[in-house]
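Supplied in structure tokens, the structure appears directly below.
Left out: one protein chain. Kept in place: all the others.
Then we have chain A:
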Amino acid sequence: MGYTRARVAEVLDLAPSVKMYILELSRPFGSQPGQYVMVWLPGVGEFPVSVAGEKGGALRLVVARKGRATGYMHERVAEGGYVFVRGPLGRGFRLDARKALLVGGGYGAAPLLYLAERLSGAGATVHAVLGFRSREHALLVEDFRRVAGEVWVATEDGSEGFKGTAVDLFERVFPGGGYDAVYTCGKELMMEKVVRRAVEAGVRVQASLERIIKCGVGVCGACALEPLGLRVCSDGPVFDGETLLSLEDFGRYWRDHSGRRVPLPP
């Protein structure tokens, strides 16, 4: 599987340093929510990005500016330009919920939007809790409102919706909800709290993890989680709650580029 060259059909500014790219694919990827693609910018680099949607040959990606490659993408990749993608990679979310609560933080909302569309398309009831730094940083909220029954927004400074974190808001909403599944994507420390809470309540929960991805196909070990030797790139990035809580690494360790286990970055 080589790269697919994709034309950038549209670039939207979602928030400061977060953009959405709509890519025209020459062949459909048939991606599932929770799967990701590797985006290659020739001569610059390659990085993993969750699929935020795929419909009729168009792939939607939400990219936050972090460092070199994502910075280049923000500055230099415009409508009419090209990027190269390989994928879809990894295993996505299980889609069998009847009443689901989605908990997203920051650009973690992106794969959850794709999930929300699929779940509601399959007749499930979908509610979402989305947390951002401030009103200015809120993204995809209107898109969620189109497909989810309830969308609650939290901002840390209270400039929109509930004042507090996504976890604070989740703690309020979750107990009364009668949900049969919780899905979460965002900062790992946020997800850890959500997962723990859901598992304690006996509700099925799945979370999408981030680690440094090198090969993306499960041969190099760069993304391994101890002690089970699960690979984020190919056994994940989505794992269920019980599995995550049985790992030493969840919420605690990450691997740097050399493969060394280091404390999870904040």
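The rule is short, and it goes like this: a contact is a pair of C-beta atoms (placed from the backbone, for glycine too) under 8 Å apart; a residue touches a chain by one contact, two chains touch by 3 or more; residues count from 1.
As a convention for this text, contacts and distances are computed from a predicted model.
Undergrad: One chain of this complex is missing from the view, so tell me which of "Disulfide reductase", "Branched-chain amino acid ABC transporter permease", "Dihydroorotate dehydrogenase" or "Pyruvate synthase subunit PorD" is its UniProt name.
TA: In UniProt, the chain that is not shown appears as "Dihydroorotate dehydrogenase".
Undergrad: Any idea which of A:L189, A:L228, A:L245 or A:L264 touches the chain not displayed?
TA: Considering the complete complex, A:L228 is the one touching the chain left out.
Undergrad: From the list A:G30, A:G43, A:G123 or A:G202, which touches the chain that is not on show?
TA: A:G43
Undergrad: Which is it among A:G186, A:G216 or A:P237 that touches the chain not included here?
TA: If we include the chain that is not displayed, A:G216 is the one touching it.
Undergrad: Since one chain isn't shown, list which residues of chain A touch it in the complete complex.
TA: 1-3, 5, 38, 40, 42-43, 45-47, 82, 84, 86, 213-222, 224-231, 256-260
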